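Notes follow the structure.
All protein chains but one are shown at their positions in the complex.
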Amino acid sequence: MSSRVFAAVAFAVAIGFAAASQLIPNEYYFTAAYTVLQFVILATAWNILGGYTGYVNFGSAAFFAIGAYTTVFLYNAYKAPLLVMIVAGTLVAGLAGLGLGYLTLRLRGVFFAIASLALSVVLFTFIVNWDYVGGARGAYVLQPREVPFGLPRYIHLLYVVMVLQAAVSLIVARTIEKSTIGRGLAAIRDDELAAECSGVPTLRLKIFSTMVSCALMGMAGTTFPYYLSFIEPTSAFSLSYAVNSIAMPLIGGMMSWIGPLIGAILLGSVQQLVQVMFSLGAWNLLIVGVLLVLFVTLAPNGIMGWVDAWRRRKGR
Amino acid sequence: MDASTALVINAIIAGLLLGGFYAAVSLGISISFGMLDVVNIAHPAFIILGSYVAYIVNDRFGFDPIFVSVVLSPLFFLLGMALYRIYYIAFEKRGQESLRGLAFFFGILFITEVTLVLIFGVDYRTVGTVYGDVTWRAGPVDFPMRLVVPFLVSVTMVVGVQLFLTHTFFGRAVLAVAQDQLALRLMGVNPVRVKELAFALSIATAGVAGAFLIVIQPVQPAIGREYIGLVFAVCVLGGMGSIWGTLIGALVLGIAESFTSTFFGPSWAPAVSFGLLLATLAFRPSGLLGR
Partner (left out) sequence: MTRKSVLPALGRLLGALALAAAFAGTALAQQPLKIGFGMSLTGALAGNGKAALIAMEIWKDDVNAKGGILGRKVEFVYYDDQTSPATVPGLYAKLLDVDKVDLVVSGYGTAVIAPAMPLMMQRNLMFMTLFGLNVNSKFNYDRYFQIMPAGPEPAVGWTRGFFEAAMAMNPKPKTIALVGADAEYPHLALEGARVHVKRLGLKVVYDKSYPPNTTDYSPIVRAIQATNPDLVYLASYPPDSAGMVRAVNEVGLKTRMFGGGMVGPQFAALKTALGPLLNGVVNYELYTPELSGKFPFLEAFLKKYQARAVKEGVDPLGYYLPPYAYAMMQVLDQAITATKGLDNAKLAEYMHTHTFDTFVGTVGFAKNGEWAEPRVMMVQFGGIKGNSIDQWKQPGVVTVLDPGPYKTGAVRAPFQDAKN
């Protein structure tokens, strides 16, 4: 399936899905789905750099927060429309990714990982000290009273936006995966030295991959302040984002675009259930952590890896 | 002596004392990452684990936490051995340590933190020591024992490890493994065994450092994450694989943080270590005393 066809199909499915869900009467579905879709975007974005290129980014929360705080800034400064905020947040996060990549991608992969973690802390300290976006006190971003497009509640609009964002990130991921860029990234992942020697422009590809990955993570964060009406640094930089964005692609399968989608839907739904069915929300992160360690040790290719192995056995 | 000179001198003293503690905290990473090339980002989790172990024994029996941690360090040693075993079999043997090894240690860091939260909650824990509230004053200069005692034990531990590495057979094997594993094998030493014991040593130092931590400040499980950047900053700044470099890097960082805290506002102190790390990576990745 060519990328253009896939994009068209993906958008059609997304719009159809979003429209059909409007029929669901209870609001709880939309709030839960918002969170799961957030993870779909984050997992897909992380996998572009992690699964395709082989570089681990521990700072997903930092880029997510960049998207969220760009929204806060634009809300305070211009009360900008939502679309402007989304585009701006994505771009700023992408630029931050470019900066991080430029500084550290010339060194070993390990330093990129540590630097991404360091970036989280530096950015956190910076936001905490920046009063204009609320600093440690937090900032209020109030949902408008009138919901555009005639939707009944604002959460419905946020939900539709997230579905579309998820579609965009999946399209971007798949397009990269099937293109020459994707083959170059795979070469870097498998053996960077050999790739460099074969003429693959490793530095440029790595920086490109980082930029796209971080930009999409930022995009995931742009609607978050509206979802909560109140954003403060500790929840914006929550460790849950960093660990989930690594665990979900790992568990789903890092080789293709489907893996993060499966991992996010599966793991995200489980976490929502654990939170309300058993009120054991605090165990969520432990479950994710244990699954992460189990999968990385025993099933490194994730669920899609099992599917592929099973298909290969059947085909024989 | 006027007030601002006293302020400067106290900032330096506090920075040095803190720096000694930072050296103990980073010592393990200097071994595991600097010499063995194992990116153990879960190192701070073992420090916090050490803090809680010291806390439990101190709370129940009243023994001094630092004493307790030294006595219990063999437990951490064994834990380190087990961890390295798993790491080696799952990742290093198959040559996939970069991405998956990192994710593995991240998962370990995470599980440790969350488990501690589930057991102990997120409240801060402190220990009671005989010297905790004592401050030795020399005129306008203060030496709080809460910082001095961990400083002295830290420096002893760092110097001890350095002497161990340079003056014993096994220690020199560790240094050799960092340089050329094949040569070591040719000389009849099993590099995997050497690495396993060295890694275990790094975890043991983490356990002891945890006791220092809880003497100096109250501890709660999430603190570990702040120390990730700090320990790597110290090692990178000092130069990978150099114990003396780690000590110097730690002292530099301690003083930098102390000065930032006193003169620019404590809000910026966490950014100091990471800023130093990023700057070092950008301009002098081999560090001060690195190879």
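Just a few scattered comments:
Order as written gives the chain letters A and B; numbering starts at 1 within each chain.
Convention: contacts are C-beta pairs under 8 Å (C-beta built on N, C-alpha and C of every residue); 3 or more make two chains touch, one makes a residue touch a chain.
The structure presented is a predicted model; accordingly, all values stated were derived computationally and were not measured.
Of the listed residues A:Y227, A:W257 or A:F295, the one in contact with the hidden chain in the full complex is A:Y227.
Among B:A11, B:I48, B:L116 or B:L276, only B:A11 touches the chain that is left out of the view.
Among B:A209, B:I223 or B:A256, the one in contact with the hidden chain is B:I223. Take subunit B: the residues that touch the chain left off the picture are 3-4, 7, 10-11, 14, 18, 117, 121-124, 126, 133, 135, 142, 144, 146-147, 216-218, 220, 223, 226, 258, 261-263, 265-267, 269-270. Interface with the hidden chain, as seen from subunit A, comprises residues 25-28, 30-32, 35, 125, 128-129, 135-138, 140, 142-143, 153-155, 227-232, 235, 238, 240, 272, 275-276, 279-282.
Convention: only the chains that are shown with their structure count from here on.
For the pair subunit A and subunit B, the distance between mean C-alpha positions equals 32 Å. Of all the residues in subunit A, the ones that touch subunit B in their complex are 50, 54-56, 58, 103-104, 107, 109-111, 113-115, 117-119, 121-122, 124-126, 128-129, 239, 243, 246-247, 250, 282-283, 285-286, 288-290, 292-293, 296-297, 300. Across the interface of their complex, subunit A is touched by residues 39, 41, 86, 90, 96, 98-100, 102-104, 106-108, 110-111, 114-115, 117-118, 222, 225-226, 228-229, 232-233, 267-268, 270-271, 274-275, 277-278, 281-282, 285 of subunit B.
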